[in-house]
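Excluded from the complex is one protein chain; the other protein chains are retained at their positions.
The chains carry the letters A and B, assigned in the order they are written, with residues numbered from 1 in each.
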Amino acid sequence: MTPIATPTDAELPKLKLDWAPLLVLPALALAALPLIGSAPTWVTLTIAGLAMGMMIFIMASGLTLVFGLMDVLNFGHGAFVTVGAFTATLVLLPMQGWMQADSVLMNLTALSLAVALAMGVTGLLGWAFERVIIMPVYGQHLKQILITMGGMIVAEQMIHVVWGPDQIPLPLPASFRGAIIFGDAAIEKYRLIAVAVGLIVFVAMFLVLNRTKVGLLIRAGVENGEMVEALGYRIRRLFVGVFIAGSALAGLGGVLWGLYKEMLTAAMGSEIMVLVFIVIIIGGLGSVGGCFIGALLVALVANYAGFLVPKIALASNILLMVAILLWRPQGLYPVAKR
Amino acid sequence: MSEALLTLTGVHTHIGQYHILQGVDLTVRRGELTVLLGRNGAGKTTTLRTIMGLWKASRGGLVFDGQDITRASTPDIATAGIAYVPENMGIFSDLTVRENLLLAARAGEPDAQRLEWIFGFFPALKKFWNQAAGTLSGGQKQMLAIARAIVEPRKLLLVDEPTKGLAPAIIQSLITAFRELKGMETTILLVEQNFGFVRSLGDSVAVMDDGRIVHKGRMAELAEDRDLQQSLLGLSLDAHQ
Partner (left out) sequence: MLHRLLSGDFPRSLWLSGALALLVLVLALAPFLFTGARAMNVAATICVFIVLVASYDLLLGYTGIVSFAHTMFYGIGAYGVGLALYSIGPTWGAMALGLGIALLLSLALALVIGLFSLRVKAIFYAMITLAVASAFAILASQLSDFTGGEDGRTFSVPEMLRPGFRLIEAEVFGTAINGKLITYYLLFFGALAIFLFLLRVVNSPFGRVLQAIRENDFRAEALGYRTVVYRTLANCLAAATATLAGALMALWLRYAGPQTTLSFTIMMDILLIVVIGGMGTLYGAMIGSALFILAQNYLQALMKQASDALTAVPVLANLLHPDRWLLWLGVFFVLSVYFFPTGIVGKLRALKR
């Protein structure tokens, strides 16, 4: 038996924060500036990218946590996005008067009600989805993928059954419309709001994960669920909670996304899922921080490419993913696992 | 002899198609340090995992503190009063030393006095209190793993090969720690391959081979009897140290 451990009191390396992925973001934005050529356009595109990135983050964060915690990849996550957006119309369309009134307070009240309902419904749906669809197939990746994909199709079709086959327009509330002129650049108000909401969600999530016992348990569970159980905690309950929260966040993301597009389609969830998957692969499966940076990267690239070479906008994200995986095969922030 | 705290009766455990435990009978007495010896693959780790409910016994029964835990879930077994230090230590490397201990203290914040007592024999933990556990050395991780199991008093401690891969200086501080625990009448089931380490610590000893207990007795007797060591463990003490 050869001792391999270091002596007890050797000085430890200082805790290293992995900065490199954080630098990619400004580097990308700066590299795009000369390609785009015009500073105001660049500002508009960058803000648009950040807004989109925040929304994608909100949708993707729950998915990546659920995967990290329980090794469950829910291909039906996009259904919660769609259901969230459509549920919001149950409030927003009857309250059109409040939405279009020239009063921030009335707009916000209507919107808050819609968001609360959407998150409540998607959270509840998440709970049911977990019980009925996912629980029987724990630990069986193949069946998980197939079943959750099937669940997604059914949910999407049910949207058609309930809301009919047509697209539903969802106008922005009056006070969120229009743009702020900032020098030569026009910045849409709603994009700023989306950035703000995204930041709030990120900070809240960060605080919960780092400052509360539940958060510590979630982080511990991502790394070693068995040990969390051996310490006397029911990881299953933790998991259901995270699943519900993740679904509700997807619902919130759906409302934000629907208002951003001002048009709802039953396929909106599955369309955005393509970007969400790219984001969580880039970020490192299970990593919330990686998911955040990944979402911003993907959205910025999508916006810049959409302006520079519109025909290959989505393909550009595939290229981004390939580049990142060549650099870090497990994603930006790989999660230590068992 | 004191009364039994944990009793395994004819326990069989299957992992997939493999039949690992083939009728284990084992008793851990209150206040004693019981050592489970045996070569690699004899079923020692499986025994601990079966006690912890991480793998379920397919036959036989486990009784802990008068309570049948054969079918109990891992969290229930843990709250019944069993703490577990797995072979890979199960440290949450993303969390700090403090946070690791915080999770182990189910009642809330860890008791300050008890912490000081632990820092007494594991000073490194105090030094790196707010450091991510992943940056600790192997020995320090082992200390953290044991500290996590004892940060609140538990009825029984399961410890799986704590000396594996550690330097002699660290093994010495582990010995100190186990002496302290014995001093407080803690009941411990310790799996080891390093006979030198457990010879002076153990009260009782059980030796496993091929998924069964092949010898039970007092540690003192085994420590004296070189022939028995030779036949059970296939090693001579001198060669192993």
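Keep in mind that, in the parts below, contacts are C-beta pairs under 8 Å (C-beta built on N, C-alpha and C of every residue); 3 or more make two chains touch, one makes a residue touch a chain.
Just so it is clear, the model here is predicted, and its values are computed rather than measured.
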Neighbouring shown chains of the undisplayed chain, as defined at the top: A
Of A:L22, A:L146, A:I181 or A:V203, the one touching the omitted chain in the full complex: A:L146
Residue of A:I281, A:L300 or A:L332 in touch with the missing chain, whole complex considered: A:I281
Full-complex contact with the absent chain, from A:I133, A:A245 or A:L332: A:I133
Residue numbers in subunit A that touch the chain omitted from display: 73, 75, 133, 136, 140-143, 145-147, 149-151, 153-154, 157-158, 160-162, 164-165, 270-271, 273-274, 277-278, 280-281, 285, 311-312, 314-315, 317-318, 321-322, 325, 329-330
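In the analysis below, only the chains that are shown with their structure count from here on.
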Chain centre separation (subunit A, subunit B; CA means) in Å: 42
Subunit A - residues contacting subunit B, complex: 1-10, 12-13, 15, 213, 216-217, 219-220, 222-224, 226-235, 336
Residues of subunit B touching subunit A in the complex: 52, 54, 73-75, 78-79, 84, 86, 90, 92-95, 99, 102-104, 106, 124, 127-128, 131-132, 134-140, 148, 164-170, 173, 194
